[in-house]
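Worksheet: the structure to be examined is printed underneath.
Only a part of the assembly is drawn; its chains keep their places, and the rest are absent.
Labels run A, B and C following the written order; every chain starts at residue 1.
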Amino acid sequence: MYSYDWSVITRNMDVFIDGALKTLEISALAILIAIPIGIIFGMGRISKNKFFRLISSIYVEIIRGVPLLVLLIWIFFVLGQFLKLGSYWGSIWGLAIFAGAFIAEIVRSGIQAVPKGQMEAARSLGMSHAKAMTYIILPQAFRRVLPPLASQFIMLIKDSSLVSVIAATELTLNAKNLVATSFRSIEVWTFVALIYFIMTFSLSLIIRYFEKRLLKSEA
Amino acid sequence: MISIKNVNKSFGDHHVLTDVSLEIPKSNVVALIGPSGAGKSTLIRTINALEPINTGEIIVDGVSIHDKKTDINVARLNIGFVFQSFNLFPFLTALENVTISPMKVKGLSKEVAEKRGKELLTSLGLGDKFDSYPSRLSGGQQQRVAIARALAMDPQVMLFDEPTSALDPEMVTEVLDAIRKLAKDGMTMVVVTHEMGFAKEICDEIVFMAEGKIVERAAPDKFFSNPDTKRAQDFLSKVLNH
Amino acid sequence: GCSNDSGGGVSTENSTIQKVLKDKKLVIGMSPGYFPFDMKDPNGDFVGYDVDFANALGAALGKDIKVEYKQFTFDGLIPALQTGEVDMVFAGMTIRGDRALAVSFANPYFQTGQAVMLPSSDTKTKTWQELDVKGNKIAVGIGTTGALLAKDVFKNAEVLDFEEFPSAAAAMAQGKADAVVYDEPAIAVWNLKNAGEVRALEGLISSENLGIAIKKNDFETLQWVNSFLASYIGSPSELASRHKWFETSDWLTEVVEE
């Protein structure tokens, strides 16, 4: 039977740490690109301009309809024909385009969740639609959008495990390689699952803390 | 001041306003009463074009509100609107609620806007609430901030859609008092309300609506003592007879 | 068909060699886990017979040429070459006619074949044909010649496609597969490492030639690689590399976690 040897973890701690940092780096860059994408297309989804609305819907629906794995492979091998992206930027852009569609929906519903009366009150005071958006609606949407945006970042950390298929170095790829040379799949994968859990769970605790504070400050 | 001419309005198949006409002279106060679903809210909201109309015309202070050539954002400066549910901006303090539109729409400086805002809030009994957020205010206080916010644009006309219906009973008085004061100062007003005593006291005319039509118009004394129509009699008997 | 770029005059404008010389960088595609050709040591460095080879090839292009390695699953290597993600593939890749429709191969640099690995608990099986019964599972690395061959010759047994050899071997170790079909040298190494747990079936199912893959119809590069290959094979450094990776097992302690 299998005999455990957990020393493989301690001896290769640097591999795990490097991988985890790379995972965070890729996820952070991806969300930084995804947020403007999401804001643009999220506002597009409720824009009065038919064409903009159509484009935004197509983007959101297609991206949300295709598995990330397939999207990453597609971006890397198909888009990669025309743009020289490389593994690193290919994976960041792949994740960003993917997350962007979800953020667009977050932004859209954040705006729509602001009660209708707010827009009516602003308009009744003589504000134009644009002014009402800028000064009244968006500041309120922003507060609503922050928590789901943070959750999206947690999702992204998990989703980034998939970029190992397009050869971008991060925690999962490092783990695969370590398993390939150490043959200690049980120990390595258990520890990798633990690292992901620690990263995402501690982040979600932080988010919950700030959410509570936000709720309190509004009461 | 307000002239409503043959207005028709429907939501899809549902005809909500049928051929409504109404003249409201300057400094007059009109109470709009009637059963739920009569179209009171819809009518008052068409006056500042929060609700579009199908046919007809509405003229406020010489401006045709629903004319496509009218810049509605300019026209609305003349028309204050107070909502049943206050609709204060929750992320702004009472004073900021009152000053944001003068600053962003009229382009007043912060100092000027705040000076006027503080005057208005103080005159409405909110002199100690400038920096309070709406969630820290009682319903009555919130509604008074909303009135100050509308007044800050110096409108010629004020519209109120059930301004006290969302309030706890002991807060109704403070809001009605504020409206009373405006009436005394000669503001032209339309008030949708279920406060019959109040309507009787301050209004120049009662307009009774049912099923999208104006069923009866009368002076308050006449209306409450001896309404002409069966529909108004029924309504009054239900509302006054608790 | 590839009508655009087949035939025609030999253009050197877009040749990989020119590009490498210009960028001072040679990008090699590799799928680590293929012992002892392509591996990653615990530091994350690529090592193995192919790596020595590619480093020598890079050095022959110029002292200032940097050789860079990129990791793919085996089935991702040819697409990566096609899209220009990598300049050459060193991955113990078997020269096959169908692959040669997609990429070009330099001359063979190694002869080997497909072997069958069994758990040592299976003491009965003598030939691969005995494994071809319903219910048996044969683990392979997706897209490898082992996979293509296994799907061809095993009519009754089920073929399971894993991402790479180590996953396939691990699946067999856990009883999720009854055998692994893979290149003989890799199985030999696995056997060394896991002596007592696995055994290799005697004899090969096929014999094959391994080649370096380059972009299709890049004749200048092809020509140059072939020339280099002729000079490298049998050179003292190649002989040393071959000795190290194939005739001793000392490197196992460097590369493989103990």
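Going forward, a residue touches a chain if its C-beta (ideal position, glycine included) is under 8 Å from a C-beta of that chain, and two chains touch if they have at least 3 such contacts.
Since the structure is predicted, the reported quantities are computational estimates derived from the model, not experimental observations.
Chemist: So how many copies of each protein chain are actually in this file?
Modeler: Written as a formula in the shown labels, the complex is A x2, B x2, C x1.
Note that in this section only the chains that are shown with their structure count from here on.
Chemist: Treat touching chains as neighbours: how many steps, at the fewest, connect subunit B to subunit C?
Modeler: 2
Chemist: If you average the C-alpha positions per chain, which one ends up nearest the average over all of them?
Modeler: A
Chemist: As a quick test, compute the distance in whole Å between the mean CA positions of subunit B and subunit C.
Modeler: Computed value for the inter-centroid distance: 80 Å.
Chemist: Would you kindly tell me how far, in whole Å, the mean C-alpha position of subunit B lies from that of subunit A?
Modeler: 46
Chemist: Enumerate the contact residues on subunit A facing subunit B in the complex.
Modeler: Spelled out, the residues of subunit A in touch with subunit B are 115, 117-118, 120-128, 131, 135-136, 139-140, 143, 218-219.
Chemist: Can you list the residues on subunit A that touch subunit C in the complex?
Modeler: The contact residues of subunit A facing subunit C are 8, 11-12, 15, 18, 76-77, 80-81, 84, 86-87, 165-167, 169, 173-174, 176-185.
Chemist: So in the complex, which bits of subunit C are touching subunit A?
Modeler: Going by the criterion above, the answer is residues 32-33, 39-42, 44, 70-73, 76, 79-80, 82-85, 163-164, 166, 170, 193-194, 255-257.
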